[in-house]
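A protein chain is absent from this complex, but the other protein chains hold their places.
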């Protein structure tokens, strides 16, 4: 009654329905995870933005299943992870952007996409990014999470041939509180081809990156 | 003196420097086009957001060159277009979004990427989109330009496996004037994986799509 | 002293005064409900946006009365519901929009208007809406609650002859936090005739729908 | 090529496709008017937001047709107006809101709905509205166009049983420039059931009113 | 050390320094009240925006003094109130605007100005205001607190010769959350001469009204 | 037809109806001036925000009348000015705020209120204001027009017992473009009792000041 | 793993890396302080925006070190303070701006720069500032923290030859809530040469002032 899961989504788009845990009771989220698990056996069921109650209850709720609960990224995965294909790099500008990158990483893992995480390489200390450049260059896609000035994705997009996805984070205060100024800075980037998702939307960045990997690997 | 062209950009990112015609005198734009043409013979030189004076003068300014000037998309290309590879579909929600799609199409053409344009299929008459769905589904990437409510990219992203790039346009008035509400609607999409560029930025959407095509075709 | 109830409102507008529970003490809300009940015996007394303390105390406060308290929609109704006339359909884009649809449903019930609720049919999985279309088409009015991109009311308004009322919800984060971007997307709809109420205002949408039903049924 | 008219819209929604003249060349608008006229003979073809060039050329472009061009409301109608049914009242708060009411009136006329216009009855001189109240009360719907504080629709919605549609106008300066503050004031109305359309959107208000009239008259 | 009270303010402006209780520790507020009481014996000391801890402790902190603590308006007054002169009327649109009117009333009382409070006469039920009009007309000044659409001050300013001061309140939600839309509506009023203070600033409205009374009574 | 002048306004509020010239044709403005002149012989007729065409035509349109047209303040007055009573001081922060002060001065003159203008005394050179302080102190009311930071009214309100009305102007650029930041700064003033009108609304400030003068002089 | 400290920053910019305590666990902050202390023995390690848990634990976490924890400014310093050079004055407009000035003072102390604090000298009582002017005039730089109207830095910048840095604070409510209006007022200052940092960013203002002192003293 309360929900009508889009169980056909994987067929249409290559990416399955995912439970959005915010604004749901823990019971609702766990019930929807179970329903996803039942109706789509091709991959694990995923819930994002899980409150602590869901993170804590997940393992007991699915006895006999592989369950992964990430308290930083606030995700729960039920079912074995597929073997990873493709190569996505997830960068963060600061330490406090890690939860957003965590949501991105867990989503990619659930979708069966390989992901490498490089944290805390913001533009205030540019040499940190430059030291990782060779590793970034050949990725299928690069996800860059940054708060405050949102400058890191612009710098990265000017340096590598991989498609770059900026994720503005709500890390920041004053004019950057809430992440809108950060999102605007990324949208207004002077580096051609940078694309942007909603503030803190590590999930959406992961899905776009996965769709690119699907295209590159010819999966769909 | 007045400019320091980034002639190394194609080597780093796979996409060459492009002249941004807004806020420049016609003389500046034409001079920079000439310099690009001279320093990077691997592809045509491109200028976007050209005022009428540049569109009118371009052909005479480059005698003996293949010159394309598009008054709708406001682009000028100097040099022969490369043979197109890959398959990008550019959709518009309305007739008045065509200039943005035009900028996107000219950019893809200059980058040697194949592009198909489907106009005026906004959600107020949904059957128009559904009639084109088979043609869209297998594209390497889909660019969707829409103004006002910005709903079309969300609907498309829920229907196809291709990566979808939303381009909010400044078409609209009242709360949508300037395109910011439209951009916000796209960023807040309930369809996973939709990514967004700046308002009216057909150019940026094209560059991201080209980078995806480069990855898919293994060019870089 | 602290309030001057508009007990004449039903005579003037066909819709009685309703207690707005936010920012009032539980005692104030219960006292005003009692006063409404006393001064207007033609229908039940309604309070919206009730805090838990009012929801919990309502039944005991009105012994011998039919009292309905809805913890999801946060409404309290005191007095028997009138037999429903007319046919309003309330749609939600997602599960988390249910509280807003609940406020709408309780208000229509208190006003004696028939209402059918269809939940979780957002545009990310369009087939869900299309499957319900025949049931929606002939309604006297359609209320559509949606958060995030607010695209669902635009799609509905392009498909049915019934007047459509969009209710932006505060469901969403980042650029959609608070519901203003969602409201703007609905106001800027490319589907003609879509009208909009304030964010989360299921109550206002219900009153407008009831006024339409009154006109259609010739009640006033 | 440049447009894909939604010629099926009248069948689906009771209201035909209409040409939006802004951002189109005069040639495009006139060609689309001709196409609408040809494909939908059940009623006149309508274009809104017409630039002077369209208003001037319309009569000559459709020889032998009844053509109405309204320079205040900026509309063009091609084909005989249907006999009006129903009763909609359009109010304006000030003289300068007349263009918006004009767009509303022309749209209703083209849709075959009866409309009465009452101008310049804003709340700074409340007696002006009160003097017209009897005439407003029994309308099928009331459209109220107001700029600046946008207070008039709230006052009207508290006085009559008819459904009230507020149209914020861009009349005003300073904090009201562009009409957004006015729109917000209407959305935040303390009068239950007031619904709102985009700034200056007399067209959309008319379509909603017409859909109500269709319901009341049982046309669809 | 932590504060440099403006003990000269009454001499310069006719209105003494007042303690702003927000963001101060209870100890700081009480110490500043004591210092004001000591340095300016011509009238009571006033603190606004007092947290519960200050409201509770005030009476014990000033033994032998007349102390008034208002939990609704969140004010504390230390010292006997002067006999009231002049006549200010404070109106509220709704019940939930009472705290703002309370701050205004306490400030006027501390300044020795007479004040009458009329609550809950918003424009959704216009007859409530009209019934009080004769009492309002001859006031020295009228303060009108309203949230949501902020329409009441405009209506009042069009009806009486007294100077009218609008106080937007933060009562409201969605587009009106925080009170900014309400403030904008008042600033954009179509009623000439309406002036506005900050959201919820009952204190500031009172001070302006008191300065008018001082001018009218020739006190300064 | 197109207008319904509020000819009763002077009786109700002490201040007559005034023509708002923006968005009207010159013919409309001149006709309304004539109608005001005819229906209210107790004082001159006033139009504000007049375009050049009205300023130029005014004198010839009213032969035999005293006509004043001010190209800086953009006002036209038809009929002899009443002898001034009361004392209002109008200050400007910069030279470019003069048009707003001009509108204020012309309105006060038409209302029969005495006004003194002191220009260009902004806070960047504070001694300029301090040199005029004695002259300001005893005014019935002080109007302060300022753009950019809007700091001058706060400084004035902290120095004099007269009621102070801030008029934010649209003078400024960047974050101050349009005057909204300036208006916010005045509303958030730390000087108690400062009241604010809309951006560039010299007219509204004048009406409030006149209402104060009426109270002080006991005229009404 | 979770962080990549920029231990080279002092060499490049003259100012070392500092721990930003917001959004970090107490353990992370303390570990990073320890790492800074270890890698950069030339000066104390500093953390800003520390939650109570860090302030409480700091002293025990660094036995044998000089540890300073400031609960008002929310800073922790580990290691002996360098002898202060240079002369920076930090002003606040109100008492409630003290936390921001405290962060500034602690940062300057950690950087070895001399600082004098003058509190509560806002423009509502201008004589308070004027009494301190001689002490301010010769500073190497002046930092001015102000909320609400943000007028104080403009007044200061018009009076002294020292470079002035404005720090908007989030002190204020209504239109000033969050500090954005205050920041805009400072950016739009009519006093030439006023520069601005983010809301509540006492840290950033201190670093800029320290860089000026470094230039003046020839340290770097």
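We call the chains A, B, C, D, E, F and G, going by the order they appear; numbering starts again at 1 in every chain.
What we mean here is this: a residue touches a chain if its C-beta (ideal position, glycine included) is under 8 Å from a C-beta of that chain, and two chains touch if they have at least 3 such contacts.
Note that the coordinates shown come from a computational prediction; the quantities given were computed from them, not determined experimentally.
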TODO: With the full complex in mind, choose from G:1, G:83 or G:192 the residue touching the hidden chain.
DONE: G:192
Open item on the list: In the whole complex, not just what's shown, which of A:122, A:163 or A:202 touches the removed chain?
Closed with: A:122
Task: Contact residue for the chain not shown (choose from A:18, A:165 or A:185) - done: A:185
Open item on the list: One chain is left out of this view; which of F:89, F:110, F:136 or F:176 touches it in the full complex?
Closed with: F:176
Task: subunit G residues that touch the omitted chain in the full complex - done: 9, 12-15, 18, 140-141, 157-163, 165, 183, 187-189, 192-199, 203-205, 207-208, 210-212, 214-216, 220
Task: Residue numbers in subunit A that touch the chain omitted from display - done: 93-94, 122-126, 148-151, 154-155, 157-159, 172, 174-176, 181-192
Open item on the list: Touching residues of subunit F against the unshown chain: what are they?
Closed with: 94-96, 98, 119-121, 124-125, 127-128, 171, 173-177
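Definition applied: only the chains that are shown with their structure count from here on.
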Task: Over-half contact-pair match to F-G, picked out of the listed pairs B-D, D-E or E-F - done: D-E
- [ ] Would you kindly tell me how far, in whole Å, the mean C-alpha position of subunit G lies from that of subunit D?
- [x] 56
- [ ] Averaging only over C-alpha atoms, locate the centres of subunit A and subunit B and give their separation in whole Å.
- [x] 26
Task: Touching two or more other chains - residues of subunit F - done: 9, 157-159, 183, 187-189, 192, 198-199
